[in-house]
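I am attaching a structure below and will ask some questions about it afterwards.
Only a single protein chain was left out; the remaining protein chains are all shown in position.
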Amino acid sequence: MTNENNIKNALLSAQNISVTLGNRLILNDVSISVGAGDLKVLIGPSGAGKSTFLQCINQLIPTDSGSIYLEGERINMANNASLCHLRQNVGMIFQDFNLFDHLTAVENISLALRKVRNLSKEDANDRARKELNRVGLANRAGLYPAQLSGGQKQRVAIARALAMDPKVLLLDEPTSALDPELVGEVLAVINDLAAHGMPMIMATHQMDFVRSLATEVLFMESGSIIEQDKPHVLLASTSKSRTLDFCSKLNNLRQVAEHSPEITCTANSNT
Amino acid sequence: MDFFDITFLTQEVIPHLNDGILDSLALIIPAILIGGSFGILMGIVRVFAKKPLKIIADGFVAVIRGVPLTIQLMILYFGLPYIRIYLSPYTAALLAFIFCTGAYQSEYIRGALLSIKQGQIKAGQALGMTKSQIIWSIIVPQAIRRAIPGCGNEIIYLIKYSSLAYIVTHIELTGEAKIIASRTFRPTEVYLVAGCYYLFLITIATWLLSKLEQKLSIPGFSKANS
Partner (left out) sequence: MQTIITILENMPYILMGSFITLYLVIGALFIGFIIGLPLAIGQVYGSRITRLAISLYVWFFRGVPILLLLFLFYFGIFNLISINLDVATVSCIVLGLASSAYQSQIFRGSIQSIPYGQLKAGRALGMTDSQSIRSIILPQALRLSIPGWSNEYSILLKDSALCFALGAPDIMARTHFVASRTYEYLPLYITAAFLYFLITLAGVRLLRYLERRFAIAGYTLSA
């Protein structure tokens, strides 16, 4: 497939994105495209630029060069309306949830429905409750973020993104701020989304998840994409990929962590 | 004449002070409402507006906060006629109180706005909200809750500093007390009773403010990185 076809057929495509901060090159000419049913995973050490890359895709961080295409249409990044259009169609899940602290779970979800989609209060609340139900939190609708566990917060955040009917979902290490015992409930929701064919780009180090569900793995280091292939290719035990090397180190760390609890937190924050 | 005898208080002091407290309230309430709105506006301008406007607002607040309220009152009442602007004592006092409370309130509003985490803004952006939607439905509601304790304190200060209207010859509670004290030659009693009036006002205001704070409180919110 040529590059142009790639852009035209993809739901969402980011091409040749570069970002510099001061003198440092944070992202160096990186590209990604997602089509129907894709689940692309970004892997790499911290500081590799995964989070920056994800936030460039919906333009939360402005890019120095490169372009974003939504369903083949190039986004005019200087135009606010066009940026809002992009973001409405691209859902985002943050590492630290970013729920609105002054609103209840259901209000967190209905706010954008009312303001951006111009739904009536009743319609927005109905929709919000449906989404909460979908992530298994129907009985937590009236609670404030401070009254929810980390896993519940992240599920509300996912419901909030889904309520906007996004064409693509971006997930920035959605489980890495969670206590180990809460990771499962969030992954179950994401699993469910993948099973329903929601196109996603996700930064994660949950390797079992990556192995079984990712359609493509992109390994990033120092702002560049170094390797890019199907997970069974990159993670095959015979492969000499950087990805495999990195993941085996990750596994070692995790095994150590399981034996000595005091390392758990460092292992988590690094993954 | 006994110290604090009832007839003196009920006949000579309290009726006049009752008039005085109404005059004080006629200054305090508009000053809270207009000054408060002015403060919120200034706070928003100082955080979100473009450079030149921001610098003007910052400079205005710095000057108001750096100069004694007494001088501000003198400038408005005795000074402005120098450039042919004539204000009544009431207008001069009200204007000074609005500027003063607005400037101090804007400090709390500004601090509260700046304390809102970047992630809250990003989450709004990620949902496709416009800048003004994010400001009005995410940042401002959170900031107001953070700012209420500080702004409430300013309201208490305003009630006390309303007594400075006396300096520009506007007669309110303090002025009324001064008049009675000079006429009756019993200053200690008169000023003590007037003091009680202020304590009453302030206690009521404190109570109302804590009610408001309770009403707007959200679980875990005020504690969260405040």
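Chains: A and B, in written order; residue numbering restarts at 1 for each.
By our rule, contacts are C-beta pairs under 8 Å (C-beta built on N, C-alpha and C of every residue); 3 or more make two chains touch, one makes a residue touch a chain.
Owing to the predicted nature of the structure, the values given are computational and were not obtained by experimental measurement.
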Partner chains on view for the chain not depicted: B
Contact with the hidden chain (one of B:L53, B:V67 or B:L212): B:V67
Which residue of B:F8, B:Y90 or B:Y191 touches the chain not shown here: B:Y191
Residues in chain B touching the chain absent from view: 63, 66-72, 74-75, 78-83, 160-164, 166-167, 174, 177-178, 181, 187-192, 194-195, 198-199, 202-203
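Keep this in mind: only the chains that are shown with their structure count from here on.
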Chain B-touching residues of chain A, taken from the complex the two chains share: 55, 58, 60, 80, 84-92, 94, 96, 98-102, 111-112, 115-116, 143-147, 157, 160-161, 164
Touching residues (chain side chain B, partner chain A) in the complex: 117, 119-120, 122-131, 133, 137-138, 141-142, 145, 218-221, 224
